[in-house]
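Worksheet: one structure, shown below.
One protein chain omitted, others in place.
Moving on to subunit A:
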Amino acid sequence: MSDHAHDHDHPPHLAHHFETSEQQMESGKLGMWVFLATEILMFGGLFCAYSVYRANHPEVFLFAHQYLDTMWGAINTAVLLASSFTMAWGVRAAQLGQKSILIIMLSLTLLGGFGFMVIKTIEYSGKYSHDIWVGGLNGFYQKDGLLLNPEGNYEALHYLDEKKAKKYGKDAHGDDHGDHAHGDSHAAHHGEDTHAEATPVVEVSGIGRPAAAEAGLIPSLTEYKAAIPTGGEAFVTGVGAEQIAYHGSHYPEFDELAPMDHNSTHIFFQIYFMMTGLHGIHVLIGMGLITWILVKSIAGAFSPAYYTPVDLVGLYWHLVDLIWIFLFPLLYLIH
């Protein structure tokens, strides 16, 4: 601000209140680390919510995570890791004063962020179009045992069956995934060995559309179950020991969840959207920051004597990456 305070040999990038460039750089880094700690704690709240609900409703998480696309998730993990690598390389280039490498690396990092967001958009829109969305738009949204969105529930369950069919190359009803050895015990648990063959695919997976919904009434869970041709309430009860027995090799069907868990199925998706959404916002912010230093580096603002912004944005980007490294297994790879 003032001019007379600056007559000593302060380089232009050195703020008036620092003695040396190192002091300025170290301060910036420390500040960034402290700020990153706040980010971790903010996500910490979500991780905490995740843990509470997963501990309370393990089956729900097993069931619901099947909706997520492990393939896209894995690709995105790779994309982000690669972009972290190019970012680190960029920082190194800035340190060494390699301007063109810095520009290339920052551009590649930016591209990585862009790719991540594109894939995320593909994933989100796939979910959205099948009524897996936030709040009342979620197919599993029900209040006091009343399914508020039967249409969406149908859509969502059907979506899962399609996914499974694609994955296992079998018919869509999901009771009998060929290569899974537990097929028998599972069917036995339903108390009816043959219904799978006897009834149309869609209904067997518990997706009968209750007449009540067509009449404009919102069905209660019981009514809804009753409208399912086979099993009905029998599906829902007695999901105890057996279910635990086939953990790891089999994921529960919607009807195998305990009634109280039906109520919380949509919570999984809410947590999923909150976590990945907040993370996505951070990716966008990171992309903004990278664009900023990219523009600055094209203008030649950085040198081996001054590259703090590159360093700090790099730290931020690594953190965003790190958070995803936790999100991916916690959400996509549940066993």
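FYI, contacts are C-beta pairs under 8 Å (C-beta built on N, C-alpha and C of every residue); 3 or more make two chains touch, one makes a residue touch a chain; residues count from 1.
Please note the rule applied: contacts and distances are computed from a predicted model.
From the set "Lipid-transfer protein", "Cytochrome c oxidase subunit 1", "Kinase A inhibitor" or "Molybdopterin oxidoreductase membrane subunit", the protein name that UniProt assigns to the chain left out of the figure is "Cytochrome c oxidase subunit 1". Within the whole complex, the absent chain has one touching residue among A:67, A:141 or A:307, and that is A:141. Residue in contact with the omitted chain (choice from A:271, A:293, A:313 or A:331): A:271. Of the listed residues A:11, A:31 or A:97, the one in contact with the hidden chain in the full complex is A:31.
Take subunit A: the residues that touch the chain left off the picture are 1-2, 4-5, 15-17, 23, 26-27, 30-31, 34-35, 37-39, 41-46, 48-49, 52-53, 56-57, 134-136, 141-144, 260, 263-267, 270-271, 273-274, 278.
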